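Every protein chain of the complex appears in place save one, which is left out.
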Amino acid sequence: MLSDLVSNSPFLGEVMSGNIPADPAIIARVYRSLRLIRRTEEEIARIYPSDKIKSPVHLSIGQEAVAVGVCDVLGDDDVMSATYRGHAAYLAKGGDLRQMMAELFGKAGGGAKGKAGSMHLVDMKANVLGMSAVVGTTIPIAAGYAFALGREGQGETERRITACFFGDGATEEGVFSETLNFAALHKLPVLFVCENNGFAIHSPLSNRWATEALCERVATYGIPTHSLDRDDVFTIRETAQKAADEIRHGGGPQFIECKTYRWREHVGPGEDYDDSYRNRADLEPWQARDQIKLTGDMLDAGERQAIDDEIETAIADAIQFAEDSPWPDPEELFNHVFAD
Amino acid sequence: MLSDLVSNSPFLGEVMSGNIPADPAIIARVYRSLRLIRRTEEEIARIYPSDKIKSPVHLSIGQEAVAVGVCDVLGDDDVMSATYRGHAAYLAKGGDLRQMMAELFGKAGGGAKGKAGSMHLVDMKANVLGMSAVVGTTIPIAAGYAFALGREGQGETERRITACFFGDGATEEGVFSETLNFAALHKLPVLFVCENNGFAIHSPLSNRWATEALCERVATYGIPTHSLDRDDVFTIRETAQKAADEIRHGGGPQFIECKTYRWREHVGPGEDYDDSYRNRADLEPWQARDQIKLTGDMLDAGERQAIDDEIETAIADAIQFAEDSPWPDPEELFNHVFAD
Amino acid sequence: MSSPTERSLSYVEALQEAVAQEMERDESVFVIGLNVDDHKAIQGTTQGLIDTFGPQRVMDTPLSEDAITGICIGAAMAGMRPVHVHIRMDFLMLCMNQLVNMAAKAHYMYAGQVSVPMVSRSIIGKSWGQGAQHSQGLHSMFMHVPGLKVVAPTNAYDAKGCMTAAIRDNNPVIFVEHRLLYSTDAPVPVEPYTVEFGKARISGQGTDITLVGVSYMLVECLAARDLLAEVGISAEVIDPVSLMPLDVDTIAASAEKTGRLLVVDNAWTAAGASAEIVAAVCERQAGTPLIVSRMGYAPTTCPTTPALEKGFYPNAATIASRAHAMVRPNDPAWVPDVEPTLPHEAAFRGPF
Partner (left out) sequence: MSSPTERSLSYVEALQEAVAQEMERDESVFVIGLNVDDHKAIQGTTQGLIDTFGPQRVMDTPLSEDAITGICIGAAMAGMRPVHVHIRMDFLMLCMNQLVNMAAKAHYMYAGQVSVPMVSRSIIGKSWGQGAQHSQGLHSMFMHVPGLKVVAPTNAYDAKGCMTAAIRDNNPVIFVEHRLLYSTDAPVPVEPYTVEFGKARISGQGTDITLVGVSYMLVECLAARDLLAEVGISAEVIDPVSLMPLDVDTIAASAEKTGRLLVVDNAWTAAGASAEIVAAVCERQAGTPLIVSRMGYAPTTCPTTPALEKGFYPNAATIASRAHAMVRPNDPAWVPDVEPTLPHEAAFRGPF
């Protein structure tokens, strides 16, 4: 039993907080999702210098657990909104991998036929709302979608919900406060999730936040908040599960702030620990708690290998799909300016 | 002695909170300011139907105490910023009455030669920053002015401060939150004052605020806050005095939320208790505590009469000044598009 | 007795009726904006909606233009049809990011996976001291950005038909309403109908010069046409109705006929709708000499005092004068001796 494994493992107990789920299928699913994201982004980073991907990529390597912990408790018909740093959330919510890769390659097979690129991923079939390169802009849009879901679910005991991801920087935009007020006032079914990685590009929180009392502030709107000081995937999952249940039953919005850490540079495939704004030593505690390693260690070796193999196949297939996909037709430039 | 009078007056003690100042000159000054504003606006309301004042007027009748209580503790070289409902603050800060009246009449003798009108009053000689008809816009500008004052006062024990007035509605605009964060982060010498009259035009707080925990929210930025549940002028003055002192000595921004009540319609000279969004009964407790009456009653009859007479003379003079002032020259239209 | 389908409505009533009928017809339509539910009902344009449709479909809001616009975009993506009301067009500046960076682009950027059927109603003020921040006609900014439609109907008939069309449109529509048009009447059918975007109207025929009047300036152009007729100049007056799409064909054909084009906008001219119309027409003139000119707000901020505001806006007399100079360049300048204020305007009183 996995839970036995865990309780027998003081090492895991030390570095990992939260209840390890009793159901091994959940652990496997979470591991799969984490690893799929990590490996996909590592492949993107590998391919990037070839100039096949001509759009800014903001990798979430290191931050996967927030997206995975939250999205794991969403239903297929729940909706998810994220940012230009959105690969993790896109995949965690079940966004199409082939379409994503083709989108990054700028090909016609992309989810948006190459019009979007990495920063504006979308997959409405998986209820992945389109992402935005302008920080904070998707927050009210996610709430607006939740507004519609709330109307649709009126009278039902359960309603669909929207999970809305954004960074610490986004909370500084006025629209964040405006949206919180409106969402709380109208009890919208939206789960706000702040991925606090401590930086906006290279700017540390101390240059941007008067205090770190973000959760306290959000709570003044009457919104239940959850402050997580590290990104242990099962803690996040447990927190999100409870929050999502309450939202689903009409309790109105909730808010999770989860500390996390961006392992790579703000934009682009590389690392940037020599660039003066942070030190590799800052990374180490986060790497020591690498959620992919930890969850992987909970699986038995064979199961894990099978998942890993399946992931490699899927990624290779997606890359091949992207390579093989044609360029969009020049006429495509003029499509979709207006909806019919 | 006035303080004797007060302690002998259980009636005053009941309806008025805060320490009545020991210095009778202060009481007289506060009374004068309150009454000047009330009488000026009553005259504006009287003149309005004549169509001599062709600009929207947002009267502060009933709300004078907030402006007066705060501005009484400002020095001449402190700066004040207010809204389109700004007659009270303008006069309380020492703005020129003649120029104000001529401005409302649209005459060349106006502080802005008629270009501004009631909604954009300005008097930089009295350090009255220009007002704005777009709710919330002046909040960051007041903070920016304070930013400059803070730089200028660096190293000094005391610095000039900015007092920034705005309504409850303005706190819903994102720029309010953004400004609080920046002001707290950089310890700007600014006193934020929210005149919470419970309405934005006719919209009650309950349609706009998820909760009433405004002060709690502001406090999460590390900003000391003061919540006043009624607009007793000496409580306001005392609160502002203490806050202004701390700000002046480098303590950073503070925030006062003061409940108050707009006695007249949102815009225009009349009352609107028959208009379905509120009842005359709501007005009554506020009128019972009318600060002009209460402070006037603290003065001896002769002194009070002298003040009243002086005010009537000043207002009559200002109206005459406005009447006599010429219209701006048509060429004036093209002045001031760009500064040299 | 006129038949019910021929009754006359004011612009205000026409707007109200269009929205009420669309709300009746389609559950996904809702009205949102500060004070849409109060007794003043946005000058009457939302009159009675709260009683008929309730607070869930006629929603007051906080002062949060940016977020509310985003809320509308999100709701629209989910299939609702918000009508967002701004009592001043000036306030659209607070939600430019949502309108320009999201509403205009979502359908394209996401290659058709979502659409954003929403209407942003925005009112332009004039006179009674609206001043710098309550008088701006900023429609040109929205014409500039692909993905947005912009309409500015000038009479009650078009107001109803354009509003119905705007609500049914699957794209974000900036709906421009000039306050001085609110009290004007026109025959308005009872039944719902749409006015197609991208078709200009010839509001008055003529042969010597083409006057294009945007929004309220159409009214001034029509008055100018009367003044010009008195001195024997025949002006054709065109109402573009919709600015994006813009019916260049109709305007260009008229200009070709008259040889002269004067575009009068209810806005500044610099990089504005008037520049677009003049440039678009001139691009089509392959060497045919055409005399063109633009009028609009003075190149200044709008002053509050009526003494200066007078000079800020074009009016029938200044338009007629300019047209006269274009038609008869060798004659001495002529300014018709009339009050610059038209009856509707004179009837409009403050404070609001």
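For clarity, chains are labelled A, B and C in written order, and residue numbers in each chain start from 1.
The criterion applied here is as follows: a contact is a pair of C-beta atoms (placed from the backbone, for glycine too) under 8 Å apart; a residue touches a chain by one contact, two chains touch by 3 or more.
All values reported here derive from a predicted model rather than from experimental measurement.
Participant: I'm checking contacts with the chain that's been left out. Which of A:K93, A:K115 or A:H226 qualifies?
Facilitator: Spelled out, the listed residue whose C-beta touches the missing chain is A:K115.
Participant: Just one of B:I139, B:L214, B:C258 or B:I307 touches the chain that is missing; which is it?
Facilitator: In the full complex, the listed residue that touches the missing chain is B:I139.
Participant: Have a look at A:P21, A:G62, A:G86 or A:G136 and name the one touching the chain we're not showing.
Facilitator: Touching the chain that is not displayed is residue A:G136.
Participant: At which residues does chain A meet the chain that is not included here?
Facilitator: Counting over the whole complex, chain A touches the hidden chain at residues 48, 51, 54-57, 106-107, 110, 113-120, 132-136, 169-170, 172-174, 200-203, 207-209, 267-269, 275-277, 327-328, 330, 332-334, 337.
Participant: In the complete complex, the non-displayed chain touches which residues of chain B?
Facilitator: On the chain B side, contact with the omitted chain comes from 111-113, 115-116, 120, 122-124, 129-130, 132, 134, 137, 139-149, 151-152, 174-175, 178-179, 181-182, 185, 335-340.
Participant: Could you list which residues of chain C touch the chain missing from the display?
Facilitator: 90, 93-94, 96-97, 100-101, 104-105, 108-109, 131-133, 136, 138, 140-141, 143-147, 244, 246, 267-276, 278-280, 282-283, 286-294, 299-301, 303, 329
Keep this in mind: only the chains that are shown with their structure count from here on.
Participant: Among the chains, which has its CA centre at the largest distance from chain C's?
Facilitator: Following the centroid criterion, the farthest chain would be A.
Participant: Going by CA means, which chain is nearest the middle of everything shown?
Facilitator: C
Participant: Please tell me the distance, in whole Å, between the geometric centres of chain A and chain B computed from their C-alpha atoms.
Facilitator: So the centre of chain A lies 47 Å away from the centre of chain B.
Participant: Report the inter-centroid distance (CA atoms only) between chain A and chain C in whole Å.
Facilitator: 43
Participant: Which residue numbers or ranges of chain C touch two or more of the other chains?
Facilitator: If we look for residues of chain C contacting two or more partner chains, we find 61-62, 64, 66-67.
Participant: Can you tell me which residues of chain B touch two or more of the remaining chains?
Facilitator: Expected reply: 172-174, 208-209.
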